[in-house]
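One protein chain is absent from this view; the other protein chains keep their places.
Right after this comes subunit A.
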Amino acid sequence: MKAKKVSFCGLLTALAIVLSLAERLFPLDAVVPVPGVKLGLANVVTLFALTRLSVRDAFFILVCRVTISSVLMGSVTAFLFSLLGGLLSLVAMYLLLRLEGRFCSLLGVSVAGAAAHNIGQVLAAIFWMQTAAVAAYLPFLLVMSVPLGLVTGLTCSVVLAHMKKIEFHV
């Protein structure tokens, strides 16, 4: 049972890395005039791990994903940004998931996660650049996190429905 869980976590980590690599092939900021905006498909994996595994597993998958994709894409700054964004997103989604079903749906959880991710990234950027000027991007990023969060939340909910159908248990 333990081996199955470990391998499943590895699988999810690999999936998250591939998703963030694939996402770079379609730079969303070429279409939407907000620099640096991303779809955040890897967040689907975090949300999925939070719902089907535990917050601990989701945390380890996140840290592995961020570390490995930073090495692959060769950027030191990207590591800091993704990590802080990812962690804030994880915390926000973990807290809201407790209210899911009564207060909100998976979509709301996902939107909050996307917004938290952007706030984390901008905080990391302010720290890195030593100037608050970077915060000028945040309003645009937050507005974009609504449709993008809805898309990732919907994706996760579709995946969960399918997993239920094939009776997959970890």
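Throughout what follows, contacts are C-beta pairs under 8 Å (C-beta built on N, C-alpha and C of every residue); 3 or more make two chains touch, one makes a residue touch a chain; residues count from 1.
Throughout what follows, contacts and distances are computed from a predicted model.
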item	value
Per UniProt record, name of the chain withheld from view ["NusG domain II-containing protein", "phosphoenolpyruvate--glycerone phosphotransferase", "Cobalt transport protein" or "Multisubunit potassium/proton antiporter, PhaF subunit"]	"NusG domain II-containing protein"
Hidden partner chain, touching residue among A:Val6, A:Ala22 or A:Ala135	A:Ala135
Those residues of subunit A which, in the complete complex, touch the missing chain	29-30, 33, 35-36, 51, 75, 77, 81, 96, 99-108, 111-112, 115, 125, 128-131, 133-140, 142-143, 145-146, 153-154, 157-158, 160-161
